[in-house]
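Complex shown without one protein chain; remaining protein chains in place.
By written order: A and B. Residues from 1 in each chain.
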Amino acid sequence: MFKEIYENVQHTTPLVHSITNYVTVNDCANIVLAAGGSPIMADGIEEVAEINSICDALVINIGTLNERVIESMIKAGKKANEIGNPVILDPVAVGASQFRNEVTFKLLKEIQFSVIRGNASEIKTIYEGSGTTSGVDANEEDKVEEKSLDNMITLCKNLSKETGAIIVLTGAIDIVASEKNANIIYNGHSLMSKVTGTGCMLTNVIGTYCGANKNNILDSTSIAVAHMGLAGEVAFKKLQKADGGTSSYRMFLIDEISKMNYKKLKEGANIENR
Amino acid sequence: MFKEIYENVQHTTPLVHSITNYVTVNDCANIVLAAGGSPIMADGIEEVAEINSICDALVINIGTLNERVIESMIKAGKKANEIGNPVILDPVAVGASQFRNEVTFKLLKEIQFSVIRGNASEIKTIYEGSGTTSGVDANEEDKVEEKSLDNMITLCKNLSKETGAIIVLTGAIDIVASEKNANIIYNGHSLMSKVTGTGCMLTNVIGTYCGANKNNILDSTSIAVAHMGLAGEVAFKKLQKADGGTSSYRMFLIDEISKMNYKKLKEGANIENR
Partner (left out) sequence: MFKEIYENVQHTTPLVHSITNYVTVNDCANIVLAAGGSPIMADGIEEVAEINSICDALVINIGTLNERVIESMIKAGKKANEIGNPVILDPVAVGASQFRNEVTFKLLKEIQFSVIRGNASEIKTIYEGSGTTSGVDANEEDKVEEKSLDNMITLCKNLSKETGAIIVLTGAIDIVASEKNANIIYNGHSLMSKVTGTGCMLTNVIGTYCGANKNNILDSTSIAVAHMGLAGEVAFKKLQKADGGTSSYRMFLIDEISKMNYKKLKEGANIENR
């Protein structure tokens, strides 16, 4: 199944529609291409439904919100729901403002998401209906480590039950949870947090995988998370040889997404089912 | 003339005004600098005409359309027409939505373009007045190969006659056509399609060349296309040595645009007149 999921992406070139922030949008488009998909970024209310109708997945990212784009998100999301395409939510910095909270809960009410991906602060904010997020990175006390892992898995499973979406909580350890199952992914490297948008990029890789595997969202998402994390590990090894900094790391990361193949991914993916 | 066109860019540092999408805008600005120009991105309705009046060329790209920016495009385009500056259109993904079609035909009606650059699906959509574009990349059946080349050249010449603009159709082989002449450019590398915005970037390189050579749009555009394609070829050789992926390729591509000189370009340009 792992192989089938991977090859579906490579053989079908899923078209991923992103309504996203203008900070990391270029990296998001490039990582969709690198992962084997084809990106289209369109947020005009006049066209989002029509654009979405030719796509295989929709990614909604609230990084730089404004009124205009919220309507477009809802319109595109409803269309994707209607035609049965997966919709992935990246609730960037939810908890950091009332506005982000309101928009996030509005989106959750209007759209049925297939996947919600966030860091611990963001996922907790959604779970608790309010939050204490301070910025776009997870709060120190929210970071997922071995000791807090069980609690976080339970939280993710509960939130999956509530929302009907697969929950992805990313951090030092990544959790991908349905109501009843959780995959724990141990790939990745801490330097990824020093590149802006690695979370947004991952969400788009998830969109790419889910767009090509609409009937297997839990496993597709888990493999997407492993693909990203493994690329981050290999990129770090390249970085050390190159004596580079965070910008080289960003490049190596996208490079390794594009240089992945089934054998490398299967061998390197560190996924544990709980 | 080749030499004069190249050197006009290097010696006059043309100021290129772009109203463009937020996905690839940074690469577009950097490639204008790399090619020898100076970029300015401004799309506020309050200032586009004034900004344009100090520039040498205008590039209009419809990648991420919204109502606000359409008015700015028209206002800037009319100003550029008034002062005799070249205006270059990049009709990204026209055919993918009614909205993009309407906006494109409105722009074509309101503004006299000097150059229109698109992939085969986009150019055919404009030629036929409607289309079947599925996304931002050319449809499989639209790709330009040797066998379909003659038909495509005829289409481009006809569209040039209709619009009064030089038509640039880019793909595995690139066509630059006026009503009566066509230059076929055999430079480039297929990996360019795995980097988002190489089309947008080329359109800005064309803007840079045309801004410095307002009276010779056909040849300036052809040399710009060769400059981009040759950079893509050299970048691919560097990529193989570096064992990199698509993000390294993006960097090498812009690098080679900036490292071009007359001798390399003259020797490497593979332009055939038909």
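Everything that follows uses one rule, which is that contacts are C-beta pairs under 8 Å (C-beta built on N, C-alpha and C of every residue); 3 or more make two chains touch, one makes a residue touch a chain.
These figures come from a predicted structure and were not determined experimentally.
Touch with the chain that is not drawn comes from one residue among B:L15, B:M152, B:I166 or B:L191, which is B:L15. Touch with the chain omitted from the figure is made, among B:E47, B:E162 or B:E272, by B:E47.
For chain A, the list of residues touching the undisplayed chain reads 21-24, 26-27, 63-67, 93, 96-100, 134-137, 194-197, 244-248, 250-251.
Chain B meets the missing chain through residues 15, 22, 25-26, 29-30, 33-34, 38-47, 50-51, 54-55, 68, 250-259.
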